[in-house]
Every structure is written in structure tokens, then in C-alpha cells.
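Only a single protein chain was left out; the remaining protein chains are all shown in position.
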Amino acid sequence: MSAVLAEATEPDEPRPLLRVAGLARRFSLPRTSLFGPRPELTAVADVSFDLAAGETLAVVGESGCGKSTVGNLVLNLLSPSAGSIRFDGEDLASADDTRWRDRRRDLQLIFQDSRSALDPRLTVEAQVAEGLEIHKVATAADRKIMVAAMLEAVGLGGDLARRYPHELSGGQQQRAVIARALVLEPKLVVCDEPVAALDVSVQAQVVNLLRDLQRNLGLAYLFISHDLSLVRHVADRVAVMYLGRFVEVAECRDLFAAPAHPYARALIGAVPAARSRRGRLVRPLRLEGEPPSPMNPPSGCPLHPRCPFATDLCRTELPALRPRADGRSVACHHAEASQADGLEAQGGSDASQPLKVFP
Amino acid sequence: MNLRYAAIKLLRAMITLWLVVTFVFVVLRLTGDPTQQLLPDDIGPEIRDYYRAAWGLDRPLWEQYLRYFEAALRGDFGISFRNSQPAIDLIWQRVPKTLELGLATFFCSLALGIPLGVLAAVWRDSWVDRLTMSFAVFGFSMPNFFLGILLILLFALNLRVLPSSGYGTWQHMVMPVFTLATAFAGAIARFTRSAMLEVLSRDYMRTAEAEGASRFRQVWWHAFPNAAIPVVTIVGFSLGGMIGGAVVTENVFAWPGVGRLLTSSVADRDLSIVQGIVVLVAITMVSANLLVDLAYGWLDPRVRVGGQERSR
Partner (left out) sequence: MSAETADNAAPAPKPAAARAGRPVGAWRMPLLVRIAAAILVLVSLVALLAPLLTPYGYEETDLLYRLKPPFWSSLSIEGHLLGTDKLGRDLLSRLLIATQVSLALALLGTLIGAVLGTFLGILAAHRGGWVDEVVMMLVDWQAAMPFLIIALAVLAFLGNNFYLFLALMGLAGWETYARLTRSLVLSAREQGYAVAVRALGARPLRLYGRHILPNVMGPLIVQLTLNFPQTILLETSLSFLGLGIQPPLTSLGQMLGDGRDYLLTAWWLAVLPGGVIFLTTLSMSLFGDWLRTRLDPTQR
């Protein structure tokens, strides 16, 4: 069940583009007493997943659950405390700085805040060209052509290319960020809330652009977002994250139709669109209280203080992320009960109020 | 938390002092034969050898360093070759005179700088404010040796109301203190002004106003104590500038203090005295900064809480 084991036992399986196993990241905080231990915050605890070429895996969860940290770890913008990252068959956890710099050509990111993601003192054109210069791709003349073509493809052709970031609109800035990441023709792009800062009308355009580019260039996306309606639109598979752990990983369609993990139910039940598909309703689950502090996670299942299905088992034993027969993986001792409860009684649950998950 | 803060600051202070003492040793020993530098040029080689042995210069370098360090801890910086007394004694004789000048400057600067800064903040953009800011820029830009010379020209040579230089009566102090205090008072006024401006814009000031406290009471009772902490810091940090200024000013007015001893010793290359003064200045600066740091760390939260309480 662990990734290493899976690799050893199934050598014939096509190798995934990205294989993350047991990934963890802890941050130490300043000491509170003179000689006391440094308190630690576990942002990501034991995360494992595979991502195939051309696939989109979305990571969803509330802010602070560690989903952005997963993205930063995959890109080595943070170094992991534990775990391994294999990209294209190469163990990146042991790669040195030089190797990483080379690999970055294949591993790019798109940020949430496009305004700060662009250097205010360089033209869009110059910034898009930068990755090509760094990796010494082609000749200077060819690079110009590649940059122009890429900018054209994201809709920033002609005069717009020679503008400075502050002379562009938010949507145009995000297109520039996308162009900068994709001109290198990477294999994997981490999209960290790529459209969250944009107006709703612009969001759709940018998302469609991302999808078109994926189709044309065969990109894999690790798509980090808290916006479930967006995720439903773009993802092939979805990982639901709670307090640094993946609690459910499933095909996008399956998850939205019938979430198994109680937390996934709470999240998805809160999305209005999830409640009318194919006549079935995901009955929202009401969780009690607030998410606990990652400095001081509860024993056993991290959700147990808030979960209506919690039993003594949940309080003592951490449920593992188990693959199930229906293709999804769930980390819950009572997933079947929860899932069944979520789907019973069509239309009967309108009275229960959708949980407000997002602040 | 506080204990840790104090311990770190203390440790840093010790390391700074150690660095200064080591710096002196390194510059002195690694740049040539100290007997060449410390002894006059016109002595015979046998005397030189005698001193080399007496000072332990034939020993390994680390042993020399330890000996040097141990002597420095005792305040032993060697003998002044210019007048054959222990350097530390010669320095101590001058310390009270410099302190006299320094303390007078200190109090005059505070007495002038703080009220000016507070008034400039209260009457922002008025002529008081402009005058204060001009004074601060003037003090910052005016070389104190030039200011001293202008004062001598005016008050000693033309008006003949003050002695041009020397030490003794209070009249002798007027010009040196004025010279030194100008830059210092300007800096304090400027800093007090910006600290006050910040405090005056906070909520509890508006509350105090709403409560109907008199303007005088609002400013001096509510606002100023909160602005005082950053001012204390800048006073501590300005001490270095003042020591440097004192060296120059003592020379302009022939004031027989440590600064004048330092410059004449540098000119004569009387290195025992120079290293003694360097270490003394380092101790002064490090202690002052330590006091400011500790006062800041200790006072800061309490005063802030006090400010919050007053607002209710």
C-alpha cells in the first residue's frame, strides 16, 4: 500500500510522472522558554500520491490545511522533513541544487497572486524569455520566436508583450504568469490557487486557457484550490486534505457524486452545485467546532473531535488511507456508514443548512 | 522569554567586547613587530631585545594572546612611552573632564531636544515644527569643528565674552557644550517628533481627547510616556556619535579630556594609551547599548499595556 511497496510489487505498471510517498513537513517555532524544546507545527504529515502525465490532480481543503505546502514541497521551494518525491523516475529528494535547477525546466508553477508574481521592473516579454535564457534553450533569435508564440497563445500578443506588469489587467497578468511557466514546455505544473485573485468573469477564461494548453502540450497539473466548483470543472482526480493529511482521493466524478469521508462530505455538501447532479443529493454533514491547531493535532483520527461518526476507535487509532474496490482511497474507519448516510433520502435533507466551510 | 532575551543581549555584549580586544591585538601584533611600533625609533637593538623578552614576544602567538587578554582584563594596557606611567592611570586622570563635558551636553540636549520635538509634533507644520526640523538638519550637517571655530570667532575673538579655549570655569564650558549639543539635540528633537506623531495618531489619544483632558495633560501625561521608549533608544544609539564628536570638540577648545589625549597619542603613536582608550570606549558603548536594550525589552510590553488601559 505504501508507494515504495507498490513500485516493487507492480513493476509492469506504467510509471507515473510524479510519485510522492510519505511526504511530511514540520516547521519549528520559536522557543517559548529558555531551554525548553522548540514547538513544532506539522503542516504536511505523511502524504502519498501518484500523478500521471497529462492528468490533473486537484488538492482541496480549507485554508491552512497544508495544500499549498504540498505544492511548495513538490517544487522544492521548501525542503521536506520526510518522504520521497520521484519525478520522471528520478528521486528528487536527493537531488542537489544544480540538478534541481536543471529539473525546474520540467516542473513549473503558477501562482495565486499574479501581480506580485511578476517582476515590476521588467517587460512581460523579458520575463517570459527568462526561463529559456536560464536553461539556454535554443538561440537568442529562436527564443524570441518561442516567446512571441507563447504570448500569442495566451492572448498577450503584439503590443501587450512589451508592457510592464502594472500596465496590464489582473487577467492579463495571470496570462503572463502562465506564459512564463509554460514556455519551457514543462511536464508538470503546480497551480496554486491560479484564479483565486481574479474576477469571476475572468476566472473562466483563464481556466479554459489552462485546459486548452494542457490538451495541446500534454501537461500534468497539480491543481491546488479551495474552490470546489472550479475543481469539479478541471480535475481528473481530487485529493481532499485535512490537517496535513489526505483523507480521500477519488475520481472527480465519483467524489462529487458520493463523497465517502465525512470531511469530504462536509466540504462537498456545502457546494450548491453538488446537490443537484443526476437527481441525487449529497447530504451536507455538519461538523462541530473549528479545525484544531496543527501545532496540537488530536490523537487518532484528526477529525474525531468534530465528526458525528466518531467512536473510541477513531479517538485512539489513526485511520490509514486505504484503497477501496471502487478505485478511491479513504482514510476513515467508518467511511461506508458515512457515504451511505450522505446519499440516503433524496431531497429530504434540504432543511439542514449547508455548512459554511470557507471563510 | 525575558530571561532569554536578557541572556542573549548580555552574551552579545560580551562577544562585542571580546571582539574589540581581539581586534586591537590582531591589528597590533599581526602588522609588524610591536617593539618597532611601541618603542621610540632611536634605541639600540639590545634594549629592543630586552623588551621583546619582557613583553613575551618570543612566546608563541596564542600564549601572547592569552597574556594580553588577561592583562586587558586587569586594565593593564602597558606603559605610556611618552611619559612612562601606566596608560590606564593617564587615561583615568582625563575621564572626569570628559564626563563633565559629556554629562552637561547630555542634559542640555535632552532639555532642548525633547520639548522642541514634542512641540513640533503637537503643532505640526507650524513655524515651531519648521524651526525644529531646520535645526535638526543644521545639526546633522554642521561639522562640529566648524561650528566650534565659528563660535570662537564670534564670542571669543569679536565679542570677547567667553574664553576661547581651556578648562576651569563654567564660562569655559559654554562653547564646547553648545557645539556638541547642537547635533545631539537636533537628532533627539527629530526623533521625539516622529515618535510623538505616531503616538498622537493612536486611538487612545482620541479617547483622551474625548474624555475632555486638557491639551497639556493629553500631550504630557498620555502621549509622551508612550513616545519616550523610542526616544530612549535613540539616546543610547547617539552616544557613539557623541563620543566621536567629543574627540573633535575637545581638540577645538583645548579641553583636557580623553579625546584630546587620544588624538595626541595617535599623533605620537603612543599605542598603550590608544588601546586603553579604545577598550574604554568599547566598554562604555557596550554597557550603554546593553542598558538601552534591557530597558527597552523590559519596559516595552508594560508601557504598551498601560497605554491600552488608559484608552478604556
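Note that the chains are named A and B in the order they appear, and that numbering of residues resets to 1 at the start of each chain.
Just so we're on the same page, a residue touches a chain if its C-beta (ideal position, glycine included) is under 8 Å from a C-beta of that chain, and two chains touch if they have at least 3 such contacts.
Quick caveat, the model's predicted, so the values are computed rather than measured.
Listed residues A:V70, A:I85, A:V177 or A:C191: the one in touch with the omitted chain is A:V177. Here the missing chain is touched by one residue of A:A117, A:L285, A:C301 or A:A335, and it is A:A117.
Only one of B:L10, B:V27 or B:I43 touches the chain withheld from this view, namely B:V27. Note that of A:H135, A:R215, A:R286 or A:R315, the residue touching the chain absent from this view is A:H135.
The chain not shown here touches subunit A at positions 75, 77, 100-105, 107-109, 111, 113-123, 125-126, 129-131, 133-135, 140, 143-144, 162, 164, 166, 177, 180, 184. Interface with the hidden chain, as seen from subunit B, comprises residues 12, 15-16, 19-20, 24, 27-28, 31, 37, 137-138, 140-143, 145-146, 149-150, 152-153, 157, 193-194, 197, 237, 240-241, 243-244, 247-248, 251-252, 262-263, 265-267, 269, 271, 274-275, 277-278, 281-282, 285-286, 289.
To be clear about the criterion, only the chains that are shown with their structure count from here on.
As a whole-number value, the distance joining the C-alpha centres of subunit A and subunit B reads 57 Å.
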